[in-house]
Structure formats: C-alpha cells, structure tokens
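Only a single protein chain was left out; the remaining protein chains are all shown in position.
Chain naming follows the written order as A, B and C, and within any one chain the residues start at number 1.
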Amino acid sequence: MIVEMRTGAAREEIDAVVEKAKSLDLGVQLNLGTDKVVVALLGSNTGQIPTDMFAVLPGVESVTRIMKPYKLASREFSPGNTVVDCGGVKIGGERIVVMAGPCAVENETQLMQAAAAVKKAGASVLRGGAFKPRTSPFSFQGLQKKGLELLARARQQFNMPVVTEVVNPQEVNLVASFADMLQIGSRNMQNFALLTDAGRSRRPVVLKRGFSCTITEWLTAADYLLAEGSNQVVLCERGIRTFEDSVRFSLDISAVPVIKKNSHLPIIVDPSHAAGHYSLVPAIARAAVAAGADGLLIEVHPNPKEALVDGLQSLSLSDFARLMEELRTIARSVGRSL
Amino acid sequence: MIVEMRTGAAREEIDAVVEKAKSLDLGVQLNLGTDKVVVALLGSNTGQIPTDMFAVLPGVESVTRIMKPYKLASREFSPGNTVVDCGGVKIGGERIVVMAGPCAVENETQLMQAAAAVKKAGASVLRGGAFKPRTSPFSFQGLQKKGLELLARARQQFNMPVVTEVVNPQEVNLVASFADMLQIGSRNMQNFALLTDAGRSRRPVVLKRGFSCTITEWLTAADYLLAEGSNQVVLCERGIRTFEDSVRFSLDISAVPVIKKNSHLPIIVDPSHAAGHYSLVPAIARAAVAAGADGLLIEVHPNPKEALVDGLQSLSLSDFARLMEELRTIARSVGRSL
Amino acid sequence: MIVEMRTGAAREEIDAVVEKAKSLDLGVQLNLGTDKVVVALLGSNTGQIPTDMFAVLPGVESVTRIMKPYKLASREFSPGNTVVDCGGVKIGGERIVVMAGPCAVENETQLMQAAAAVKKAGASVLRGGAFKPRTSPFSFQGLQKKGLELLARARQQFNMPVVTEVVNPQEVNLVASFADMLQIGSRNMQNFALLTDAGRSRRPVVLKRGFSCTITEWLTAADYLLAEGSNQVVLCERGIRTFEDSVRFSLDISAVPVIKKNSHLPIIVDPSHAAGHYSLVPAIARAAVAAGADGLLIEVHPNPKEALVDGLQSLSLSDFARLMEELRTIARSVGRSL
Partner (left out) sequence: MIVEMRTGAAREEIDAVVEKAKSLDLGVQLNLGTDKVVVALLGSNTGQIPTDMFAVLPGVESVTRIMKPYKLASREFSPGNTVVDCGGVKIGGERIVVMAGPCAVENETQLMQAAAAVKKAGASVLRGGAFKPRTSPFSFQGLQKKGLELLARARQQFNMPVVTEVVNPQEVNLVASFADMLQIGSRNMQNFALLTDAGRSRRPVVLKRGFSCTITEWLTAADYLLAEGSNQVVLCERGIRTFEDSVRFSLDISAVPVIKKNSHLPIIVDPSHAAGHYSLVPAIARAAVAAGADGLLIEVHPNPKEALVDGLQSLSLSDFARLMEELRTIARSVGRSL
C-alpha cells in the first residue's frame, strides 16, 4: 500500500502514518521526494486492510493499494488451472463445455424437448431456471420446486448433469439436493449471505459476474465461495451495463484473458443475456471460444415465440445445432475440442 | 406498446402480431405508414407484459414499451405524496429529516457518543450498521445481534428511532424486532427474496438505489415491497457507478426531481457513500436539500481515524454540527425546515 | 415517431400535436387507448425530425423515435456490403485485412523495421501516426509533416498502402496528399468540421468509434462523411469507456454483429487501444475475427520498451508474427482468408 502525503505535510503527520502502520504489523519505508513524501507499507496481507485507515489521517493526499483485495481466487494463490467437476463433466480442461437449455423451466414437454435437442447437438450440461429472479413482482417467478423436479427427471432421462439458479439462502439446500451445480445470478453476485451458504453446500457453483461489477470485485466475491473450503467455482461473464443501447448488456470479451491472467478458476461466457437478441448470439459465442473461454452458457428453447421468459434471446433448436457446428471448427482452430 | 414491423413485412407476419395481442386481451390499432407498418397495442396492463413476446415474432423490427413497468410506486397509482412514519418521525413532509450515525456499530462508547452528538446537532433518526455486507469475506462483518442490542439501547437513551440494514431474508424478523426502520442496501436492491420478506415485516423500509440500476428498475424493485401491502417505503439515492474516478460513486442529483415527478414515495440522499471522502460530503448534502430531497442519510463517527469501516467518508462530530447549520439555512431558502 | 399523450390530456393538446405533424407533412394516426392517447407520426424522413419538436408540446408525456437518425450508413439505404479500396487493398470482402505498424512514427529506422516485419508477417496496410492527439500538451505530439514523409517512403519501399490519422481540418489536404487512407480518431468522431473536410478529400476514411458514443451515433457521424458523396468509409471499433479498470477500454465485441446487421459499411477492430496491454491483444484479436470483423488495426513496434507512445499496448515483431499465424487458422474456421 502506498501512502502519498500532501505537499508540505508536517513531520508529525508522517509519523502518525508510520505509527499506524506499525500497529498493524506492516513494514514501512519512507520515500522523501523533492515535492512529496511517499510512505510504502509492506506486508503480505495489505490487500485485506482498508485503504481508509490511512486515507483518513491528517496530511494524507491519497492511498493506493498494490496488493489485490482478493486472495483465494488469485493465480498467485493457486498457480495451476483449477478444473471443476460438474456431475462428471470437467470444466476448465481441454474440452470446451456447452451448457444449454431454456431460460425458465415451463413444463415437462418444453424441458424434455430442449434437453433432447441440446444433448444431440453436443451440449454436455443442461441449464434451466426453476427460481427466477424477476425485476417486477408481477412477472412469472418460475415453477420453483416443481421446476427442480422436472430438471432432475431430465437429468436422468438424458444422462446430463444439471445447473440451475438459487436466489435465496433458505433454498440452497433444496436446490443442492436436485442440481449438480448451483448458479448464482448477476444480481446476486454481491449477495454475501447467499454466497456463504452456496459455498457451504459442497456443490460446484457458477458465479455470474454482477453486471456492474469490476473483475476485481468479481474475484473478491468468489473468495466468499472459496473461503468455505471448496475450489469448485466457475466464473461466468454475461455482459456489463454500459451506455450502448443496441444490446441488453455489452459482453466484456476482455474479461476472458484478464481472468486467465489473474485467476486459476475456469471462465465461461453467456452470450444470450449479453446480446438480448438471438441474432447476435452466434457471433458472440464464436468470439468467446476464440478468446479462450472454457465454456458457454446458452439459452435454447423449442419454441422461442411461446417462451414465458426471455424468448427474444433464446436460440431455436435448429439454430443451436447450427451454432454448435460453427463452434466445433473454431474450438479446433484454437487447439481445443467441443 | 408499439410494435414496429420490418420494411416489407408480410401480411401474415402482421396478422400474427395482431392475433398474439388479441390472445392477451390487448386492443390493437394498425398504422400503415409509407415505409413501415406500426402496430399499437393498447390496454391498462401493457407495462407488465414482456416486450419479448412480440419482439420474437417474425417480421418484427422492434418493440417499444410506453407504459412504465412499475405500477404501485408510480405517481399515477397514488397522486399525492406518501409520508412515511419512522418511529414517530415523518419522512416526506415539510420537514427535512436527517438520519445520522456511524457506518458500523463498533462498541457501546462509540455508538452512544455518536448518538448524543447527532441528536444534539439536530438529526432525528439514528443510523448504524449491525450486519455489514462487505465485498471481501476477510473484512469486519459487523457486530450482528450485539449491534442490534446496542442500537436499541441508544434508541431508548436518546429517544430517537433507529434505522439499520438487513442483508439476509432469514434475519428480517430479528432486525425488525429491534429497529424502527429496515434498510435495504444498494447491492441488495434486486435481491427479490429479501425485498419480499422485508415488505412482509410491516416495518417501514429505506430502499437504497442499486449503484448501477436505472430509476425505472429502482421503482420496479419498490413494487416488490409495496406489493406486500404497505406503502411505507423511502427511496435513497446513494450514487451510481460511472467512469469518474475522483469519487467512489457519482451522486445522481437528477434522481431527486425525476423521482418527485414519477413517484409518490419520499426520497432521501446519502452523500457519504457517493463521495467516499468526508471533504466532499457537505457540498453534496447542500445540493440534495436544494434539489428537493426529503432527507439525508449521513455517516458520522466520533473518531473517523479509528473507524473500522468507511472512516474516510465519515464526518467528525464537529464537522457534522457545522454542516447541520448550513443545511438549516438552505432548507429555509427552499421553504422547508430541518 | 410515436407521441404518447399524458393520461387525461385535453382534446386541444392532442389537436396541437396533429397540427404540428401536418405542418411538417407527416401522416398521422390516432390511437385512442383505454388509458392514454397515442399519436403515430408517419413519413419517410421522421428519423431526421428532432423528437423535441413534439416532446415540448403541452400534454405530451414522451416521444419515441422509430426511424433511426442515420440514413446513408444504413443497410436499408444500401442493402449490399460496401467494399472499400485502400490503395488496391479491398476491405469488406472475403479476405480479412490486417493494418499494422507503430502507434507513432518516431524515426526512419523504427518505421522501416516495423514495415518490413508486418509486411512479412502478412499485414497488407501500414499504419503509423504522424499527428498524435495527446491528452496532455506536454506529451510528444508526433513528427507531423516529417512523419508523413517517412510513411510515404515506407509505402514505396514495401509496396503497402498507408493509413494515418488527421486531427485538424486545416491538415486534411496535406495528409491526403501522403496517405492512401485517412483515419479519424476516437476523440474526433464527433468533430463535425473535421468529418466534413475528410469526406471531401476523396480519400477512403477509417472512422474510429468515439469511446463513449453509441453505435447509432457512430453511424450518424459516418453520415457526415457519406454526405460528401463517397461511400469509402471503414468503421473501427476500438473499445468503449466503462467502469472496468483492468483494461484501458472495454472492447465492444457485439458491435461487430450489430454493425453487420444495421450498416453496409465494413467494420474492423483495434484490439491494441482497447486492451492497453500487449498480453491481452491476441485474445481480443482472435475474438474479433471469429465474430466477423473485416479487418484488424494493430500496434506493432520493433522495440516496445523504447516506444515514445503506447509502448505497453504494442506487440513486438515476433509476437505479431505469432498472432498472425493464429488469426490465419481462425479466419479459415469462419470461411475467410487472411
């Protein structure tokens, strides 16, 4: 941590910074510049000390953190690539994993049709929402427990692991008893109560990026999951909020190489929520694979026109099959399979 | 809702839109333009129908919603100004209400000193955090139940109602049994499970704006609280995430008149979290009062240098007293008291 | 254009809207809804009429534009794909065009080394800045005319067309006399005086996206160039400003399919300015090709450690050669060559 003193800061002000640092067991080195005094604070846990503790002292101009605030999710903590096991499917290895299915589970026919088709086209995990976090209380909230039961039936019938969202700490155990992997949605990325309970569930977790959270905040949120003792966490980039209005969210393609550089966790991409329109999904999905993503999470619906939720961003079964063909070629061109 | 067909859309495509609308009991009017066909869908509940249901149909170029998606929070639903009663203090009336106190309750001495000083300076509600949502699992998470007990003691001693944050649906009843008003934090604005339980608690609620949520999303989230039957909701603007890096968040001052125009709910402003630095708090607080805010939520600490959380943005007791003097003059200049 | 009247708008207020529309030769259709009156305004030029002209009338709640404000850049105006000729190199055809070279021309050796290497690795256009728009007046401003002369020499020696930036209307003719293609930088995307003069130069133009401009504004800015009579405009996505701080700008990968859908102009991607760091450039470049970009604009420097400008985002000659190999495979996997 670097503490920059104001021009002309008094000797006692500098001393107070040094003392505070020592009281926290930090090492201290003073840099007496021509214009300014700069105090470097050294220690292995400065990433976890709030900068405010120094910024608030008299005579301090600014405090800059050099250590990242996340720890367990960092590549420095675990240099190799973590592989996550979702019901036997490995995420983070050579093979790119496609998770596909309807945004919301609506009924048995819809789910089974979708599951059969995505399996046939090459998807290896079935996705489907039972508990839906909706922006309006007057919108369809999901089939809830009945949705979970349908997902479990589809898993058995098609021999595919299942991932589904959990939105309430009180429902973590219920969801974990049906699903192979839990999903934490974008609006819950900083719902720390939910993260803690999901981390304790012993299920692997897909942690979607908060649509306005930095990558640093995302990895720090992952620390909540990892702090419970498991390393089975998959990150999912799903678009960030920007000023651009031709898409629902702007997919942050740079997040893929940035995560690969700073973290050991696998990263997948959800092109559906970012695009908000089925016609844009294939280009974004191809880009994600080329950029190095470890997987994709794609919304597919047997009849998008009749979907209860997010029909516009869902691929039809035939569009999905066609996209899988394209992705297979691109995966090969970056030395992976799909 | 306005459905714009693509140039050259086929007759059957237009018919399909009309049919879908009729199946939803909507009125339909066709506009046959020179270049494009535009279909207007009419009905009192079009705000609650997802635009996707039409956007996904063949031949449709775009769908524009005209009715707002929120309902219970809208001024059309309730034309007068709602006044919220927090333990006898009226929020939304002539008097501007100042809620002040420490970010986190740390111990009895700190809380009692803060409470005595903010009361003396003219604050009418005591704030203080017992459950703290922290971005890192390694940061201080609040005194929790012990913090609630200290708040209850301060309330009794200083005869001031108390507002404190709740972060987990499982703790709503506990917090409601100690506090006069619940606070939903920015990161939980779209935690719909928490909103529903808080709405059921029968306590008034301060709903902070999600730092990346639009005003429309904010009012739609308020609908979750209002849908449980009470109208005792106060909105709190606390800064939004932008590219500007000289403050923690950019206070959206325009939110004050926009909320006044579109909603019947009172709006207060939190200058502390927006600024992130005590030296900027007074200017933002003055601006909020001048813009028409119904109250302020301000962090005050007896000794900011020793604060466990957010010391940099906390006012000292004397700075707070000075600010209250300034605000009193500005309140008078806009025809209100404080 | 759709004019939504306020609930309870008076008959005369509706009449005033109708009259204003007729005075502008627009067709009018009234929709008398249950709650609201909605007026649809029809005509082929409603995209160019300011919405304010109606929004300002009494009784009007909102005005929504349905026609896009851009015209000449739209795919509706010109359904086929435009191919731009840059000194014999076709941009927008089957072949993906790579433009590479140093951010700033620094001296003859540096430029010739870079040109030789990028040519050898397969780039077909040489880029290099002679006039540099720098955020601080105390930074290196480019070699200016001398830089143009060096670029002309490199073009001759390596038989490659040259693209370089122009920043001042007074220098358009000078730059056009040396360069095969003019570049308008991100900070000048809405410098309309410069756009007009560049459009008149009869040189093809690369129009970089303003780092905070929507795609609609970008295409409307392209209309300034196209209005001067030529269709030789290439769009360049180079990253937008967001809250994310691990990169300089967030590359908007969705811009590629959105532009392909809405415009006939070719689009290329600049991964260097977006990433701001050489280690992120390859992943973004691969993603751009997979998403369907028609070309890339990449900064390459024979010795990035000594670069006067933007060394951190420049690829070394060997890194660039390696990237070209990767891109060739990906281009093939999407049915194109490079």
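What we mean here is this: a residue touches a chain if its C-beta (ideal position, glycine included) is under 8 Å from a C-beta of that chain, and two chains touch if they have at least 3 such contacts.
Because the structure is a prediction, the values reported are computed rather than measured.
Peer 1: Going by the contact rule already stated, which one of B:Ala121, B:Ala275, B:Leu297 or B:Leu315 would touch the omitted chain in the full complex?
Peer 2: Candidates B:Ala121, B:Ala275, B:Leu297 or B:Leu315; residue touching the omitted chain: B:Ala275.
Peer 1: Quick one: which of B:Ala227, B:Ala291 or B:Ala321 touches the chain that's been left out?
Peer 2: Here the residue in touch with the unshown chain is B:Ala291.
Peer 1: Which listed residue, C:Lys71, C:Arg155 or C:Arg286, touches the chain dropped from view?
Peer 2: Candidates C:Lys71, C:Arg155 or C:Arg286; residue touching the omitted chain: C:Lys71.
Peer 1: Which residue numbers on subunit A touch the omitted chain?
Peer 2: 2, 4, 7, 27, 29, 31, 33-36, 38, 40, 42-44, 62, 64, 66-67, 76, 212, 241-243, 245
Peer 1: Touching the missing chain, which residues of subunit B?
Peer 2: Touching the chain left out of view, subunit B contributes residues 212, 214-216, 240, 242-247, 250-258, 260-262, 274-275, 279-280, 282-284, 286-292, 326, 329-330, 332-334.
Peer 1: Considering the whole complex, not just the chains shown, which residues of subunit C touch the missing one?
Peer 2: Looking at subunit C, the ones touching the missing chain are residues 48, 50-53, 55-57, 69-71, 133-139, 167-170, 187-188, 190-193, 196, 211-212, 217, 220-221, 223-224, 227, 241, 277-278, 304-305, 307, 309-313.
Assume only the chains that are shown with their structure count from here on.
Peer 1: Can you figure out the chain closest to the middle, judged by Cα centres?
Peer 2: If one averages C-alpha positions chain by chain, the most central is A.
Peer 1: When the Cα trace of subunit A is superposed on that of subunit B, what is the rotation angle, expressed as a multiple of 5 degrees?
Peer 2: Value: 180 degrees, nearest 5.
Peer 1: Whole-Å distance, subunit A centre to subunit B centre, using C-alpha means?
Peer 2: Distance between chain centres: 26 Å.
Peer 1: Residue numbers in subunit A touching 2 or more other chains?
Peer 2: Subunit A, residues with two or more chain partners: 212.
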